[in-house]
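Dropping the structure in here first, questions after.
Just one protein chain is left out here, and the rest sit where they should.
Chains: A and B, in written order; residue numbering restarts at 1 for each.
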Amino acid sequence: VGAPLYNTVRLYEKFPPGVTMGLAYTPLGGVPLFVETVLQQPLDPKSTPKLTRTGHLGEVMNESSSIAYSFSRMYMVKRFLGNRFLDHAVLHTHFPEGAVKKDGPSAGIAMATSLISLALNKPVNPDVCMTGEITLTGKVLQIGGLREKSAAAKAAGSKIIVFPKDNMAEWEDLPEMIREGLTPMPVSWYDEVFDIAFGQVDQAEIESMWS
Amino acid sequence: VGAPLYNTVRLYEKFPPGVTMGLAYTPLGGVPLFVETVLQQPLDPKSTPKLTRTGHLGEVMNESSSIAYSFSRMYMVKRFLGNRFLDHAVLHTHFPEGAVKKDGPSAGIAMATSLISLALNKPVNPDVCMTGEITLTGKVLQIGGLREKSAAAKAAGSKIIVFPKDNMAEWEDLPEMIREGLTPMPVSWYDEVFDIAFGQVDQAEIESMWS
Partner (left out) sequence: VGAPLYNTVRLYEKFPPGVTMGLAYTPLGGVPLFVETVLQQPLDPKSTPKLTRTGHLGEVMNESSSIAYSFSRMYMVKRFLGNRFLDHAVLHTHFPEGAVKKDGPSAGIAMATSLISLALNKPVNPDVCMTGEITLTGKVLQIGGLREKSAAAKAAGSKIIVFPKDNMAEWEDLPEMIREGLTPMPVSWYDEVFDIAFGQVDQAEIESMWS
């Protein structure tokens, strides 16, 4: 059926802080969708925060990244008030591969996690991949293509798949062949995603990191 | 008739400040239309006020959000002069779900209420949903699809439905089956919406909150 839409099965073995593994659903099946966020310039307490986005994104995905950004900024304020990273960081989020058009809202939690990972300077558990639309208040909304995304997660070596609780019935209907070896983590709010991605965190260390 | 346009029947059980439940009218019937507004960064008396909007909005709805924003800013000045929240807040309003195209002016009062709720740091009564176009001076104008919107309000568990007084005759023609259990609140001006959404408020507390 022609060239694969994505050339990369698993882009990263170990994730640096700022990288998360999302999942996309294409006409040719599910694929890993990596999110990379980096600082565009050294952190400066006087700089105006900004997020540049690339990766051939459609309108919905572009808006979705704005939502993830606004959400992440207030999430850090509410949970780690002393950490001022996102108040000043000039950031760039990219979705490899640059020539592949991407759209839809389902990378929301992966984008938020990428930003928060960088703010925490803490890598995401590399066994985890995730899919879910996020709202401004951190609610996680249902996504499409769970079957194809689960197959892709498994093919790429993930052990844990995070998806919206509203997709749980769909998960239970998936063939055992796909589900076997994957631990499902249905979530309703971002707080649950955070715990799965980062586990126990040291509050004092995070708050003093970028104060 | 294919997949539902919206997957979510009731996104929130309890509303945080900044969230309101509006109502939309689609070719497939009425649906709840939630409005979420959050601060994009901590309030800073030196920052320039701004409103980012997302949710795949059409031109009319985008303009409608500008009207709600201008209206809300002056409403707060006129009614709660000491509260400077909207003079400085860098805000983001989102309409989940991100992939569903939305348009029309009828979320006007819900958007204004979302902004004012955040400025008051006071949640909207969760029994209330609302539909109505707003003008810059706070007049509430007639909307379409009251029948479908009322059915959706009821299905989503609302007890009180706020709509423009100009739709009152239409309400009276609705079948008893739809009206039963819903208290209609026809309004002509935003002041009436405010009272229904927030009830009694403490003037001194609101004025001193973000001074």
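To be clear about the criterion, contacts are C-beta pairs under 8 Å (C-beta built on N, C-alpha and C of every residue); 3 or more make two chains touch, one makes a residue touch a chain.
Just so you know, these numbers come straight off a predicted model, no measurement behind them.
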item: Residue of B:P17, B:P49, B:P126 or B:G157 in touch with the missing chain, whole complex considered; value: B:P49
item: Of B:P32, B:G55 or B:G108, the one touching the omitted chain in the full complex; value: B:G108
item: Where the unshown chain meets chain B, residue by residue; value: 49, 59-60, 63-64, 66-67, 70-71, 73-74, 77, 87, 104-105, 108, 133, 135-137, 139, 141-142, 166
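In the analysis below, only the chains that are shown with their structure count from here on.
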item: Angle, in degrees to the nearest 5, of the Cα rotation that carries chain A onto chain B; value: 60
item: Chain centre separation (chain A, chain B; CA means) in Å; value: 30
